[in-house]
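Complex shown without one protein chain; remaining protein chains in place.
Showing subunit A:
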């Protein structure tokens, strides 16, 4: 479904994914871009594109629950945070921050992220 729009120099080298109005806040689209599964998220109004391949055991990392995580504040009280910024791989629950692809527990693992842009109401991803 990815197509190159050669009419517009702005979109050169980018791959069309969907119309922006197809991706509401808190939603995601999984697109096949040049044979790669790329997830485009609308997380709290911002767009992020990540690989849909979990570095743990190859699960569909971006198809799981988009939610938040538990952290502690300065007083060491438990707080629910990062709502709609954390995606959990449905296979084993490994969690990644959709804003930068990092695993919540270890910097050793991260999902590759991609350039994502909205141009004239259409969503594009650059690999």
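Keep in mind that, in the parts below, a contact is a pair of C-beta atoms (placed from the backbone, for glycine too) under 8 Å apart; a residue touches a chain by one contact, two chains touch by 3 or more; residues count from 1.
The criterion applied here is as follows: contacts and distances are computed from a predicted model.
Engineer: If you look up the hidden chain in UniProt, what protein name do you find among "4Fe-4S dicluster domain-containing protein", "Glycerol-3-phosphate dehydrogenase subunit GlpB", "Amidohydrolase 2" or "Chemotaxis protein CheY"?
Structural biologist: "Amidohydrolase 2"
Engineer: Write the list of subunit A residues that the hidden chain touches.
Structural biologist: 56, 64-65, 67, 69-72, 76, 78, 88-95, 103-106
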